[in-house]
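What you see is part of a larger complex, with each chain still in position.
Chain naming follows the written order as A and B, and within any one chain the residues start at number 1.
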Amino acid sequence: MKRIAISIFILVCSVPGLLFAQVEGKKGGVPRLSRQTSACVGCHKIYTPGIVEDWLRSLHSKNTPSSALRKPEITRRISAKKVAAPFENVVVGCYECHSLNADRHKDNFDHMGFKINVVVSPNDCSTCHPVEAKEFSGSKKAHAMGNLTKNPIYHALVETIISKKTVKEGKVLQQEVSDFTRQETCFSCHGTEVKVAGMQTVETKMGRIEVPALSNWPNQGVGRINPDGSMGACSSCHPRHSFSIEIARKPYTCAQCHLDPDVPAWNVYKESKHGNIYLSNYLKWNFNAVPWKIGKDFQAPTCSTCHNSLITTPDGKVVAERTHDFGSRLWVRLFGLIYSHPQPKHGDTSVLRNKDGLPLPTAFTGEITAEGLIDKDEEVRRKKVMSGICNGCHGNAWINNHFIKLENTIKEVDHMTLASTLLLLEAWNQGLAEGLPHGKNSFDETIEQMWIRQWLFYGNSIKYASAMTGAPDYATFKNGWWNLTENLQHIKDWIDLKKKTIPPK
Amino acid sequence: MKRIAISIFILVCSVPGLLFAQVEGKKGGVPRLSRQTSACVGCHKIYTPGIVEDWLRSLHSKNTPSSALRKPEITRRISAKKVAAPFENVVVGCYECHSLNADRHKDNFDHMGFKINVVVSPNDCSTCHPVEAKEFSGSKKAHAMGNLTKNPIYHALVETIISKKTVKEGKVLQQEVSDFTRQETCFSCHGTEVKVAGMQTVETKMGRIEVPALSNWPNQGVGRINPDGSMGACSSCHPRHSFSIEIARKPYTCAQCHLDPDVPAWNVYKESKHGNIYLSNYLKWNFNAVPWKIGKDFQAPTCSTCHNSLITTPDGKVVAERTHDFGSRLWVRLFGLIYSHPQPKHGDTSVLRNKDGLPLPTAFTGEITAEGLIDKDEEVRRKKVMSGICNGCHGNAWINNHFIKLENTIKEVDHMTLASTLLLLEAWNQGLAEGLPHGKNSFDETIEQMWIRQWLFYGNSIKYASAMTGAPDYATFKNGWWNLTENLQHIKDWIDLKKKTIPPK
């Protein structure tokens, strides 16, 4: 019965005249929707109207690949040289994205007579945006999931933090970690592996329907592993069905993950001079212009200005090329690791090995690994690209001083981290705590947690504050030098007390 | 002398021609102000011009009850079926609100020849908005003050936190708590009891005048007890004299109270995908439309979308009815208590009793009280309303997965709370600390404070992050699993150290 009702419904939804009238009304023109997308929109206007409205406001609903290709190259948002039929002359609608590469998609299923994928992957987007997809695929973002799970040290850190615990006989025991908790903690940003476990029946407003049963879903982490095997989620930064460049260029997008206490990029930015100008004036700026013109379209940078957008002077001279390899303008890695070091050559960092054979870019005592990181020349080249963007407003003496200061800060903060690491090693050596040298968990005791705070929270904050010449509070009292100093004292106190109350073995 | 000066002044202010000219100028029409409101505005334009300007921008200054009632019902902001004379055909001005139900108002006084109330209460607003006032009156918000003061356990917690302290002979002694500090801490949000202690003379720009002496005032807490005996303050969310639906629908309003570390709703929202879209795009949305249309008026929900606004599809089909009982779309209570549990049936939670007879919805060890909470059917009904709103943009499989994840998170977090509660009970049992079982304060020792942090700060953060599918940092490092884990370790360390330094009695 329900099945019949649904069939009738689809028929009604799909009556072209009705549908086109609805959509035309929005746009005042005759959009060239594909027959399939017309059907999608016809039903989804009723069942999930929000995403249809979202799409109607997007460039995708108003442009066809061929119309996009007729624009001058520097203003183009499409990087394919040609998009073949049947997509060439229809707007980029539901079916155009959700039907691609069906053979690779384990989440492909029959939905009201159409074979569609639940998840649209970077590989699907590469139909029109191949340059962006390729750049992204080599980045640390694309590898964000594996970089946590394939690295036994990070993996142990993650699982120690997010596992359920029970206290038994005076010991804190780690129990299982659920996929649900993984999904909404570390892997909410790093990305989950979305798997298909057959089909399931779900109740909907139009009756029961069969859809793929996806695990670790929903997820929009940057390193998501998709049911087609590709890595990444374009919707991390171009959310939902507006596919907006404006949203991606606004710092709130980056701020979903780049937040204090561990990655305080947004926190530092909004308290910096650049952030001050942005927050006061951004309503007058143009976040949709391509290319993005210094001074004309914006008067202070956002995250995407420095890290990835195509930036030009007001008269169109290229200052920095667009990139979707988000680390490619960076020479030094500031955050997430015990000490700073040159950027890795490739996004997969699980292959790095420090002098002790551990999968880290530096030793616990700071020595930088010889292989897998970019060399001096590449560092200089990248710093020059970044300086070129600063140069849009700042003179070279200013810029030079800024980067000299940053370099000094990195050294001083890493020195403070080393001071605390030496205390931790002393505690391990003297049997006051148990960690790596004893083959035990290095992240579960109080002194170990204090040590993690030192580099993961306080060191990172100060380095970020320095890198963005801003947020003096993040360099001082808010997870800054105050905390670095106080915490070092606490680590020392912990050792002193432990020595008094537990005689070393 | 002064009295004469004032009288002359009023006379001048009230000259109708002058006044109307002033007000008309703003609006380009002839507003039908009552004679009394004309007098109010005439003086207050000079003495407190800000609130007059605020009101001039409001719908109240531009509509009469009868004009409001001529609108189609679904677009109405007025819920009375009829408003009688003398209010029917004048705009809703100063006198129309500040003169109501004078006999009930202990704060009613003679002000320049008019009998007015200082405080406008929900009961006064119910003249035009009876449905909203009634819904609100049964909510936890309306009972927010009594829920703290009438419950001896919460009361002890509150007073322990905000009392002045002195250290004497090695003991931290609690001294008095002032009404002033109550007013600006817990009861700033929960609401104070505004009392009238006779009249007082105040110096003003027009000389000395007599006004009621109100205690615990100013206050705009949601559970305020007003001088007319009613509960609540509409100005909590519709602030001052603009009575704005736009302000109430923007999350900054909720964010006055629903903030980290204890109620991090706004913090989680702004770091979620919904918050990302809101912050990037809200300037293009319509926060004044009634009904509020998914996709048309907004492209991502704010607090009020999910919790209380009248929501429809773009073509006007009702998705969720308006409600001013703010918990009525919720089935599970996430925050503010040791463990999660089904929502209470009624806003007055001080009547609940756990299995140990304490005024709590659960036992210290988590068992849920049998009475006073909604049943399974009601839980299902409410989840369906909320899911219906999600369904405006999201498919059912997505929504189902989301709520399954939330349920798991609640279980895991409550498990972590239980682990810490068992340690606290051990400490109490072994005489390492003194609490409830000894008839002593359960909230004033270090281990007790750590235990409170576990559920009130860290547990709440993770549950909120899960409920809004957002803010992975609040689930992880920012009062999340990191802190839940670290703090559990600290509780255990405290017990270990105590055992070493104070042999158990």
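Following the convention adopted for this analysis, contacts are C-beta pairs under 8 Å (C-beta built on N, C-alpha and C of every residue); 3 or more make two chains touch, one makes a residue touch a chain.
Note that the structure is a prediction, hence the values are computed from the model and not measured.
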For validation: placed chains = 2, all identical. Expected total copies in the complex? 3
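Note that in this section only the chains that are shown with their structure count from here on.
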Please report how many Å separate the Cα centroid of chain A from that of chain B, as a whole number. 35
Show me the residue ranges of chain A that touch chain B in the complex, using the header's touch definition. 45-54, 57, 118, 160-167, 170, 172, 178, 180-181, 183-186, 188-189, 200, 202-205, 211-214, 217-218, 220, 239-240, 242, 244, 246-247, 250, 252-253, 255-257, 259-262, 283, 444-446, 449, 456-457, 497, 501
Going by the contact rule at the top, pick out the chain B residues touching chain A in the complex. 270-273, 275-277, 279-281, 283, 294-296, 299, 313-315, 391-398, 400-402, 404-405, 408-409, 412, 415-416, 419, 422-423, 465-466, 469-470, 472-473, 475-478, 480-482, 485-486, 488-490, 492-493, 495-497, 500-501
